[in-house]
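This is the structure I have questions about; it appears just below.
Note that one protein chain is taken out, while the other chains of the complex remain in position.
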Amino acid sequence: MSVLSCRVPDFLIGLAQRQEPKWSGLPLALLGADERISAVSPEARQSGVAVQMSARQAQMRCPEVVLTPLNDSACQTEQSAFVGTLAECGLPVEVQTWGAAYVDLREVAGTARDVQPICAEMGKQIRRLLGAPLSPALGWDTGKFTAHAASSCARPGHMRLVEHSDEERFLNPLSITLLPLPEPAVLQLKWLGIRTLGQFARLPTTAVWQRFGKAGKLAQRWAIGRDDRPVNPTVQAAPLPISIDFDPPTALRNQALEATFAALHPELSRLADRLQGLRHLRLDLRFAEGSARVIDCVFVEPVCDEKRLRATVSHQLQILEWAAELETLRVTLLEIGELVPRQLTLFEIDEARSSLGELARKLSNRYGELFFQARLTDERHALPERRSIFSALSVCSVNV
Amino acid sequence: MNHTKQKRLDFTITGLQRRWGTRVIVPAREVQPEQRVVSTGFLELDRLLGSGGIPLSAITLFSGQTTSSKLTLTYKILRRAQQPATTARSSRVNSVAILDLSASSDPDYVARCGIDLDHLLLVRPRTGKQAIDILGDLIRSRQLSAILLDSLPDLRTDPVAARYFDHLLPQLCLLLKATGCALIILDELQAPWLQWLAGTRSSAIQHCAALHVELRRERWIESEGELRGYQAEAHILKSQRTRPGQVAHIAIEFNETVHARDTW
Partner (left out) sequence: METRSEVFSILRAPPALAGGARVRVFAIRNGFAKQALSDMTRLWLNDNAIDVQVDSRGKIFSFTWRGRTHRIQKLHQTWQVDTDWSSDEGEAHREYYALTTTDGLLCVIYKDALNDGWYFAKLYD
């Protein structure tokens, strides 16, 4: 394989600063449609502002922070242009997140020497499109993870090409935070003194498997540069619109909401199975007396969580003035995207178990190691005490 | 209801919902009844209890001698408590906890009773006072649907802990009501004079428990000279929903899984 990772660092912040040059160098945070921070500039990050914080929390961390709403439509346009520029070469492009994408160069180049001019040309085109402050950082390798790590290490306007033979040496000193690990797993590894990919790779495979399961084994392979994931092109046909007729016409928003989600549920399940989510949902409402209204729900990051979608659609239905009773409702999934965090997350955490583990950890801080979870090891063992084991649920336990 | 009245009603509902949100007024058929009881898994006992099971948000006391099946019965109840309510939208398994003061829980048996070990928290406190404090914290966490305190005699070996527990019982009752958790306590039967001698005689728990059931071994079930099971009587000593003094018979068969004859 031959994968190029093209990444524009702080893409959304860069676009906002390009719009308002006076914000350059200032701590800047962009607010999404849900009133939470969507993007943070490096200056604000240093002051402790983080993504998903509320505006108030951000201001408490950094009183000088400049808060501005995210101009979603403008960002979408730039993102489409960015992806379009990469796709002009006719090669498969997989969008990763805002300002980041993978390009599959398998068909055109397989070695660093051949890849370099192609990468340089792509970099120049992106810089021409977005401007010098938004220069991309490029990374190339035979696998997606190492290419992503290489682009993370490269400075904007530069490229880092990693040959197959150099993969391990390159990845060894890099931080384990590059792996898509959930926070508890990272904390656990740091507590054990494992901070680099090299250290993680050198752990016994059986121990990693026991602790983290198959996902841990996969992470270990990535840590030594063995990532066999293909580049999946993100161009695909959106599903057909779903039309719901109300007979008799209804004035109840609840009914419209339930009908919408009853129709959407199978599609959302299909998207979740493919690790995809909705970016743009359109609702066309036609009322009994002939009028029509359109509701557009646009999400900064793809969403497939039904609860969140329901809250958004319910809010939109509430604030809309209904001229008469609703006769027909048409639901169109206009844009679908990859669920970036879910796609990269290796460690599935069962919420209920994790909350039990969380509870046990809090209580063990106060009372000591008195909290256990039992596991059957051999149901048929002749000795009763060897049929099961007790695992202590304490600070360092993640998956017990 | 005629069409005009229906339209007026719909219009009023729409206006209220627009002003106060969609959840301010909901048709009664959409209201999901809360789960207030947990079935014991034994039909006859459930019927006798009047409400179909042991109450959530309250204390249930099972007393009886060793080998009276009180722990097996409790494990079956914990299994039921782990199952989500039939009317709930999500299928999330609830978590339960066992405060194992005697350090004698057998995970193999617990699993054979059907309890999901992944959603079971086993606590082995070192002292009685620690057990009581942990119990309060577990209830306050609101993450558990049921907690088993196994058992009261182990708690009462420390007279200070026993007094502390009696003192805290009313507060625990209030906490349980607020959080909707069920607390099941196991007690050994002792002659009153023995309790007086040991200084552990106290009626506080009997007073605070919403349900008190005493289990008595009736007979072993034997077949062809081999022990096949066990039959016990469950005497209702105190209940808020049914007349005390009633008796239910429960039978358990030994066949490598633990189940009752009549229910499952």
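Observations, loosely collected:
Just so it is clear, A and B label the chains in written order, and each chain counts residues from 1 on its own.
Following the convention adopted for this analysis, a residue touches a chain if its C-beta (ideal position, glycine included) is under 8 Å from a C-beta of that chain, and two chains touch if they have at least 3 such contacts.
Owing to the predicted nature of the structure, the values given are computational and were not obtained by experimental measurement.
Displayed chains that the missing chain touches over the full complex: A, B (touch as defined at the top). The chain that is not drawn here is touched, among residues B:Thr12, B:Thr66 or B:Gln171, by B:Thr66. Residue B:Asp106 is the one among B:Asp10, B:Glu44, B:Asp106 or B:Asp133 that touches the chain not shown.
Within the complete assembly, B:Tyr230 is the residue of B:Phe42, B:Phe165 or B:Tyr230 that touches the hidden chain. Considering the complete assembly, chain A touches the hidden chain via residues 378, 380-386. For chain B, the list of residues touching the undisplayed chain reads 65-72, 75, 102-106, 108-109, 112, 217, 220, 226-227, 230, 254-256, 258.
One rule holds in what follows: only the chains that are shown with their structure count from here on.
In this assembly, the C-alpha centroid of chain A lies 42 Å from the C-alpha centroid of chain B. Interface of chain B with chain A (complex): residues 10-11, 13-14, 17-18, 21-22, 26, 92-95, 105-108, 110-111, 117-126, 130, 133-134, 137-138, 141, 143. If you check the complex, the residues on chain A that touch chain B are 250-254, 257, 314, 318, 322, 350-353, 355-356, 359-360, 363, 366-368, 370-376, 379, 384, 387-388, 390, 393.
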